[in-house]
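A single protein chain has been omitted from the complex, and every remaining protein chain is retained in its original position.
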Amino acid sequence: MLLPDLSFLVIQFLSGLTTAMFLFLIASGLSLIFGVLRVLNFAHGSLYMLGAYLAYGLVAWFATAPGKFWVAVLGASIGVALIGGIVERTLLRRLYGREAVYQLLFTYALVLIISDVAKLLWGTGQLSVSRPPILGGSVSLFDQVFPRYNIFVIILGPAIALLFWFVLHRTRAGRIIRAAALDREMLGVLGVHVDRLYTAVFMIGAWLAGLGGALVTPVVTIVPGMDVEVIVNAFIVVVIGGLGSFWGALLGALALGQVMSFGILILPRFSLVFVYVLMAVVLVMRPWGLLGKPLRG
Amino acid sequence: MAVMQRLPWGLLALAAAGLLPFVGSRFYLYLGTDIAIMALFAVSLNLLLGYTGLVSFGQAAYFGIGAYACALLMMQASVPFILSLLAGGLLAGAAALLFGYFCIRLTQIYFAMLTLAFAQIVWAAAFKWNSLTGGDTGLTGVPFPAFLDSPARFYYFTLGVVGISLAFLRRVVGSPFGRMLMTIRENPERAEFIGVHVRWYELAAFVLAGFFSGVAGGLFGIFNHSVFPDFSYWTKSAEVLIMTILGGMYTFFGPAVGAGILLFLNMLVTSYTEYWPLVLGVILAALLFLFPGGVLGFLEAHLLRRGHREPRGT
Partner (left out) sequence: MRGIRVFGVMGPLTFLVIGSLCAPSLAQQKPIRVGFPIILSGGGALFGQPALTGAQMLVKEVNDKGGVLGRTLELVTRDSKGTPEEATRVARELVLKEGADFLVGGLTSAEGIAISAVAKEQKVIYIAAIPKTTTMTEPGKLHPYVFRAAANSFTEGRSGAVFMAKLPVTKIYTIGPDYEYGQVVTKAFMEWLKKLKPEAQIVGQGWPKLGEQDYTPFITTALAAKPEAVFSTLWGGHFVTFAKQAKPYGFFEKVKLVTAGEGGSPETAMALKDDLPLGIISNSYDVFYSHPVPAHRDYVERLKKFTNQEFANSWASTGYIAMQFLVEAIRKAGSTDTEKVIKALEGLTIDSPIGKQTMRAKDHQATRGQFWGTTAKVPEYPFPIMSPVQYIPADDLMD
């Protein structure tokens, strides 16, 4: 094909950035949970789906209220965080210290259960949420148009990353989380309430997944099966960035977003194979990912 | 109790299975064939999971490769069935050698993720490579070989192949090689310390598991008259993991029992409700909390009071 003009490349880059920010929201929580709890949460995609369904439910509930979308996003993400907290406190914690495969399969059991519960509550139809009016249209950028909502997402992603940078690096809680990711045994010795920490981290991870799910509703269809679609991509992101690394999730998401965006220009029909090859290559060359650290304990 | 311990359970089960065609229902023949194939798949996975302590989350890769290779050789190169089946296993084993070489250098969750990535590559290749694999609509019209062209014959043949494979695997895990795998599971550092080439053992186990998964896949393709990319999808890998845990990963026959229970339950539950995922999820969760040793593990520990569970913590 002809060499594309610059404005097109910019738009394509911004498209990739939008993709990346949605990936980041789900992958960062997945990575955070793995970093501290050492649990690879297969149900993270299900939490994301729950966020989407809850957001839909809330938008429908507040049918005419102004700002209903934002209330729904907030409510849905908090709802998912609470659900995550309950699951962690009542069930997941009993499996710490057991073989990794038990934890893996427990989160897979959650995938199965949540998918059917969502079906019981919301049915199997295609559900859709409109963009909030304020972010409805698009703006002109370099002779091209770009959707307002996507700009909002591109701004929101780094804002959340910044918030987490602050929490992780400037607060006591954040230091504990980072310490936990490095060496879990030390924490108990230092008198940290490890179980509360685990619940909190799981809830934060779930909140991020719920937030991602709620925010994605204006640009996708909410259908059964969206949980499975998203979890594999999230895995790829955290593997590339480094399991357990919050910043790795950001970098991985940015990388995968651009690979998807520009990959289709170079190899239009091989994205399906390519992302898994990318994942395998990273694992072979540098199993702990671009920004992760080799696991201890 | 002592009698119960000494009974050759494997042979008894095989003999009982041999009587199935006399029950008279063709449906149960198909179910039996299905269970036997999945049993082989699950036991082969357990060589990694239960015996070597390696969580393979991509065993469906070798199942799929075996299925495609066997079916393609029969359909396109007119290779006799038995040879195709063997070749399917060998090709799956070869793929396991290649992928395993990279996988065994990783530990724990990284190992699981890399096996998953490789399996997804196999799935994506099968999905995309239309000219060879038929893409998402798969290979169709794979025939039962002429000499097995009745459900009962195919059932007996499957039983034979699975029986021989399980007997072989049983010998493997009972051999010094198998003992060494368990030592590696319990304490890889110590194994390394006493001069064992841990990776070499792990790779050998990976290839063996790949070979038998491939044989199971080959059988499954013929049994279904078709091969689809789904055979290698990650949900298939999860399914066989569930079978293994359900039956008990620290017993040799546990995974086979798990395969039987899961397929039978699936048949039973889906005839009443479409909420099978919910039922399976609840069963799985309950199992993990209440019977972590799996059904056979529980039976062995509580009924047979055998209590030896393939040695742990040696």
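The chains carry the letters A and B, assigned in the order they are written, with residues numbered from 1 in each.
In this section, contacts are C-beta pairs under 8 Å (C-beta built on N, C-alpha and C of every residue); 3 or more make two chains touch, one makes a residue touch a chain.
Note that the structure is a prediction, hence the values are computed from the model and not measured.
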Contact with the hidden chain, among A:Ser77, A:Asn150 or A:Ser245, goes to A:Asn150
Where chain A meets the left-out chain, the residues are 1, 4, 8, 11-12, 15-16, 18-19, 22, 115-116, 119-120, 122-128, 130-131, 136-138, 144-150, 216, 218-221, 223-226, 229-230, 233, 260-262, 264-265, 268-269, 271-272
Logged for chain B, residues touching the omitted partner chain are 25-27, 30, 34, 127-128, 130, 134-138, 140-141, 220, 224-226, 228, 230-231, 235, 266-267, 270-271, 273-277
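Following the convention adopted for this analysis, only the chains that are shown with their structure count from here on.
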Distance in whole angstrom between the CA centres of chain A and chain B is 33
Within their complex, chain B touches chain A through residues 49, 55, 57, 102, 105-110, 112-114, 116-118, 120-121, 124-125, 127-128, 234-235, 238, 241-242, 245, 249, 275, 277-278, 280-282, 284-285, 288-289, 292
Contacts from chain A onto chain B in the complex sit at residues 34, 38, 40, 91, 94-95, 98-102, 104-106, 108-113, 115-117, 119-120, 228, 232, 235, 239, 243, 269-270, 272-273, 276-277, 279-280, 283-284, 287-288, 295
